[in-house]
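Okay, structure first, notes after.
For this view, one protein chain was removed and the others were kept in their places.
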Amino acid sequence: MEQPIRVLIAKPGLDGHDRGAKVVAAAMRDAGMEVIYGGLHQTPEIIAEMAVQEDVDAVGLSILSGAHMTLFPEVKKLLDAAGADHVLLTGGGIIPPDDIDALQAKGVGRLFGPGSTLVELVEYVQAEVGRRRAAAGSA
Amino acid sequence: MTALDKTKEAELVARVKAGEEVACARMMTWAERGDPRFAVAYDAFHADLGRARRLGITGPPGAGKSTLVERLALHWRGLDRTVGIVAVDPTSPFTGGALLGDRVRMGELSLDKGVFIRSMATRGVFGGLARATDDIADVLDLNGRDMVVVETVGVGQSEVDVAKSSDLTLVVLHPGGGDTIQAMKAGLMEVADIYVVNKADRPGVDRLVQQLTDILDVRDIPLQDRPPILTTVATEGTGIVELAGQIDASLAEREADGRLAGRRGENLRRRIRRIVDGRLRQDVWELAGLSERLDQGTAGLESGTGASVSAYGLAEEILSDYRERRHGETQA
Partner (left out) sequence: MSIMDGTATENSSFESWKKAYDSAAQRDVSFETVSSEPVEALRTADDIEGTDPDADIGLPGQFPYTRGPYASMYRTRLWTMRQFAGFGTAEDTNQRYKYLLEHGQTGLSVAFDLPTLMGYDCDHPRALGEVGKCGVAISSLADMETLFDGIPLKDVTTSMTINSPAAIIWAMYLVTAKKQGARLDELGGTTQNDILKEYIAQKEFIFPPAPSMKLVVDTIEFASKEVPKWHPVSFSGYHIREAGSTAAQELAFTLADAFAYTEACIERGLDVDTFAKRHSFFFNSHVDFFEEIAKFRAARRIYARRMRDKYGAKNPRSLMLRFHTQTAGCSLTAQQPLNNIVRTAWQALAGVLGGTQSLHTNSMDETLSLPTENAAKVALRTQQLIAHESGVANTIDPLAGSYFVEDLTNRMETAANEIFDQIDELGGVVEAIEKGWFQREIGKAAYHFQRELEAGRQTIVGVNKYVENSEDDTKIETLYIGPEAERQALARHKAVKAARDESAVAAALKRIRDDSRSGVNMMPAFMHASETYATLGEMVDVLREELGTYREPPSF
């Protein structure tokens, strides 16, 4: 039996615009994933802790505040430190292309800007988690 | 640290025992998925289990269970007890997906290493919900948690079974949450060891307590065995100390008079039965390839082109196929 993908959707930082996070969470649920909704205004520490305890395949962060260069690397660092370096860290928001390149160089996955579709996003997570699971030899 | 996916069972057990969170989380995933590695690991650690106190908490949606659990956990942390929480939420029957939001409701516990929270969806677990929650609660026990809470929405038999599979079951109700009749229908009334009337700052609390008392009167339970009824306002923290005290007292009493041991034995028997049931089901449908047999027997029915099929007849054919195949295996 195909094991459902577990994904944590959260909003780090102070910005409260959760439209994107909620729409994405609903789309992932409707694509058959188990979505742990991590809520608003979370710190990187809390997000990493949730990701570890929930043993998620992926973490999706929504950041519209411009603080992405601080928040993504911090969450990545904390995940790695907790032994959860296998977790896909992805997300979206208003992130300039140069920043996306810089974040990907630090091990962050694809980042989705305005106008991205839910289908793209869901397919990316399915494919990338599938690839990682296959590489790790787990179901 | 070995990468988690390559970790051998014994090593993972050791890492869980040492309190490592990521190992604990992965062991839970094995349990949830019915990964055969969990059974191997379990054999290695079952003798170490039984230290944790296990609570099942259930009640209708909106009763404030998560907030109540959060408050209890904060209280226990103040007493320096470690806590493990399994929060179960329903899977969507349409998509197989789930949105699990209980962690947000327990926000104040988020950064305390003394609390481990795991969210779980009702479906997508192999071999039944209660099988998985029992296993995950065991992992928390192995991980050294003093108090282990499994929280479910009391909407159906399987959720109620989960709550029952514990040392003590709390049923949480709230005034204005509809009639107690609903709770009775869901089978909640029978499993309670303690009733909690939460949101007790709302109108209708006295009426609800009276209704509960009436139901217990009707059931003619001797006074000393009656589940106590406590009131709380979890959002304000009101009544939490009393509730925690009652939980400790009930557990101590049951431990002293042997009821706790008896209940654990009973739970274990039920659990073994569940494992066997699950394995049998898997055996029939997956291992012996009889899903295909069902598909063949009902071919064309969905498109309306097949001939009428006797449900009992086909079921009997499938079972006799199974018996034959099994017989062949034991002969060989």
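Each chain carries a letter (A and B) given by its place in the written order, and its residues are counted from 1.
Here is the rule we go by: contacts are C-beta pairs under 8 Å (C-beta built on N, C-alpha and C of every residue); 3 or more make two chains touch, one makes a residue touch a chain.
Computed from a prediction, not measured in an experiment: that's the story for all the values here.
S.K.: Identify the residue among A:G39, A:G60, A:G91 or A:G109 that touches the chain left out of the display.
M.R.: The one listed residue touching the chain not shown is A:G39.
S.K.: Among B:V40, B:V104 or B:L314, which one is in touch with the chain left out?
M.R.: Of the listed residues, the one touching the omitted chain is B:V104.
S.K.: Identify the residues of chain B touching the omitted chain, counting contacts across the whole complex.
M.R.: These residues touch the chain not displayed: 99, 101-102, 104-105, 107.
S.K.: In the whole complex, what residues of chain A lie against the chain that is missing from view?
M.R.: 13-19, 22-23, 25-27, 29, 37, 39-41, 43, 65-67, 69-71, 94, 96-97, 113-115, 117-119
Throughout what follows, only the chains that are shown with their structure count from here on.
S.K.: Cα centroid separation between chain A and chain B, in whole Å?
M.R.: Distance between chain centres: 28 Å.
S.K.: Contact residues on chain A for chain B in the complex?
M.R.: Per the touch definition, chain A meets chain B at residues 1, 3-4, 25-26, 28-39, 42-43, 45-46, 49-50, 52-55, 82-84, 86, 136-139.
S.K.: Which positions of chain B touch chain A when the two form their complex?
M.R.: That would be residues 1, 3-6, 20-26, 28-29, 33, 35, 91-92, 95-101, 103-104, 107, 110-111, 116-119, 121, 124, 126 of chain B.
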